[in-house]
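Structure record follows, encoded as structure tokens.
The complex appears here minus one protein chain, its other protein chains still in place.
Chain naming follows the written order as A and B, and within any one chain the residues start at number 1.
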Amino acid sequence: MKRPDEIKDTMEVCKAGFESRTRFRDQLPSVVDRIVESCHDEKCFEHIDAELIPSQESVIGILKRLREILFPGYFDQESIDRMNLTYQLGRSVDLLFEMLSEQIAHSMRHECLRYDQPCVECVQLSYEGTLKFLESIPKMRLVLATDVRAAYEGDPAAQSYDEIVFSYPGIFAIMVYRIAHQLFTQQIPLLPRIMSEYAHSVTGIDIHPGARIGESFFIDHGTGVVIGETTVIGKNVRLYQGVTLGALSLPKDAGERLRATRRHPTIEDDVIIYAGATILGAGCVIGARSVIGGNVWMTESVPPDTKVLLEAHRLIYK
Amino acid sequence: MKRPDEIKDTMEVCKAGFESRTRFRDQLPSVVDRIVESCHDEKCFEHIDAELIPSQESVIGILKRLREILFPGYFDQESIDRMNLTYQLGRSVDLLFEMLSEQIAHSMRHECLRYDQPCVECVQLSYEGTLKFLESIPKMRLVLATDVRAAYEGDPAAQSYDEIVFSYPGIFAIMVYRIAHQLFTQQIPLLPRIMSEYAHSVTGIDIHPGARIGESFFIDHGTGVVIGETTVIGKNVRLYQGVTLGALSLPKDAGERLRATRRHPTIEDDVIIYAGATILGAGCVIGARSVIGGNVWMTESVPPDTKVLLEAHRLIYK
Partner (left out) sequence: MKRPDEIKDTMEVCKAGFESRTRFRDQLPSVVDRIVESCHDEKCFEHIDAELIPSQESVIGILKRLREILFPGYFDQESIDRMNLTYQLGRSVDLLFEMLSEQIAHSMRHECLRYDQPCVECVQLSYEGTLKFLESIPKMRLVLATDVRAAYEGDPAAQSYDEIVFSYPGIFAIMVYRIAHQLFTQQIPLLPRIMSEYAHSVTGIDIHPGARIGESFFIDHGTGVVIGETTVIGKNVRLYQGVTLGALSLPKDAGERLRATRRHPTIEDDVIIYAGATILGAGCVIGARSVIGGNVWMTESVPPDTKVLLEAHRLIYK
């Protein structure tokens, strides 16, 4: 039990704390004023009087729903059987129609406002775009199935196809890329990039939605992989962690000058690129069936069926 | 205030929007039919009529609970003192018993179904496995304490042991690895891999649950670290970001042929491996007390007490 003088001490500490809170809190209004004022600084960025854009929460919700549709039964909380499959998918597709068309409309209106264009057709265009996207699902499922098979064939540590679908970050990143790329080709603004950055955050794999990638694609481990906006990748290609398919060095003002030009390499069918390899520039074409060794740094093309290895760098043993 | 013709415009836009929604939504049933049909394509993957497997949510819940048990007081929402410690731990262990045995049973049934085996003992085996796992906790706590100490000794930026437990991604990845490895050695399917891929997603550190790793293990920064399934690591080893302990290059059909064989290196006691180093192949043994320099690429063994450095590559100055 506390002694009376201890109780008094505690009470005084409490009182002092309360008083200091009030004293400091009284200064908040003037702090808020300065913060509000700083929002109007022309040099700063704000998004006031603008259209809402897709929040990360809504994008995560859409991707979760799509994963349930693309890999039915794998990520559902309830068991799916032959009988309830139609109900389950029908319900999911209907919900997705609402979720996706809403975010597509937000993204479109945001861009219209940015260019001060009137935006009377955004609603209709968003429904049209959503339907077109939904119609692409059966084909997307087929392509993703080739990706899962490629993972099983390429990774001796894989125990089963199920394990790959459930847990491989490479498959998640590729699934999100294929979704984002479909929206990108439909010229939906903002949304594809927000999706791909979500996958980047979850997996460490950064695939720009603009890249074009063939079937049976596999990325093992994946952390640090970067695939640039104008990269073209053929069928049956396998990458490991830390591979960069990037642009050549850019001058300081590159952003404005090179926007929308081809800047990234071409990887033909059946190529394997080992961990940490860097392949740069639009002029660089890796011929079919080539193998690029780990840590190789390339800016020039190689013909088909080439093996490119780093010359064993001399090691110093002490 | 809006003029009457503006109001009329707004109403017409609303009406047009509503009509287009109905028009596009009417096409959903046929889209759903094609999606359902595509689920029955033999080339695709579905998980229909299958056992539910551990969801990421349940795995995150189990790991959170385990972290509270392994590092008592660090991650609890309420203060823990000597008196309520037993109640708190008792309650946690009891809840964990239910959570873990349920997910172990799911994982087992999933595998049984995959091989069309009858599964009458899954319930009993799941309780047995859970109890065995819980019994391993005191030993696991001791080993994790050596890991925390190794982090403090190895990182001059560390201010206190507490900071390491609270915030170091390396410690989180190692904790999840030690949990997943225990389940892996108990031959629980699926669950260990889902756990390790969760840690990979959070930390960028990819440790396969099958690897064998001694005490006082420290990974600094960690993003991009890959430790393969059959790696063996001794005591008191320190790794930095981007280190790969991997397999030698694999032919296209490697998956099937090399499953379950030894493919990864051996790292003996007291070795330090700096950032970006790559060590590959089952034949590669790094002798005790060796130091491997940053970015070194090795496929051959070195005797104990060796320093391996990259020969300073010539730099071009312009």
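What to note about this one:
We take it that a residue touches a chain if its C-beta (ideal position, glycine included) is under 8 Å from a C-beta of that chain, and two chains touch if they have at least 3 such contacts.
Note that the structure is a prediction, hence the values are computed from the model and not measured.
Within the full complex, the residue among A:169, A:189, A:265 or A:294 touching the omitted chain is A:189. Across A:169, A:204 or A:265, the single residue that touches the chain missing here is A:204.
Considering the whole complex, the residue from A:170, A:242 or A:294 that touches the absent chain is A:242. Across the interface with the omitted chain, chain A contributes residues 13, 16-17, 20-21, 23-25, 27-29, 31-32, 34-39, 41, 43-53, 55, 110, 114, 189-190, 193-194, 197, 200-201, 204, 206, 208, 210, 223-224, 226, 228-229, 242, 244, 246-247, 249-250, 252-261, 263, 276, 278, 280, 295-298, 302, 306-311, 313.
Remark: the residues of chain B touching the chain excluded from display are 69, 71-82, 85-86, 89-90, 93-94, 97, 101, 120, 123-124, 127-128, 130-131, 134-135, 137-138, 141-142, 144-146, 148, 152-163, 165-169, 202-204, 221, 223-224, 241-242, 270, 272, 274-276, 291, 293-295, 310, 313-318.
One rule holds in what follows: only the chains that are shown with their structure count from here on.
Taking each chain's centre as the average of its CA atoms, chain A and chain B sit 20 Å apart.
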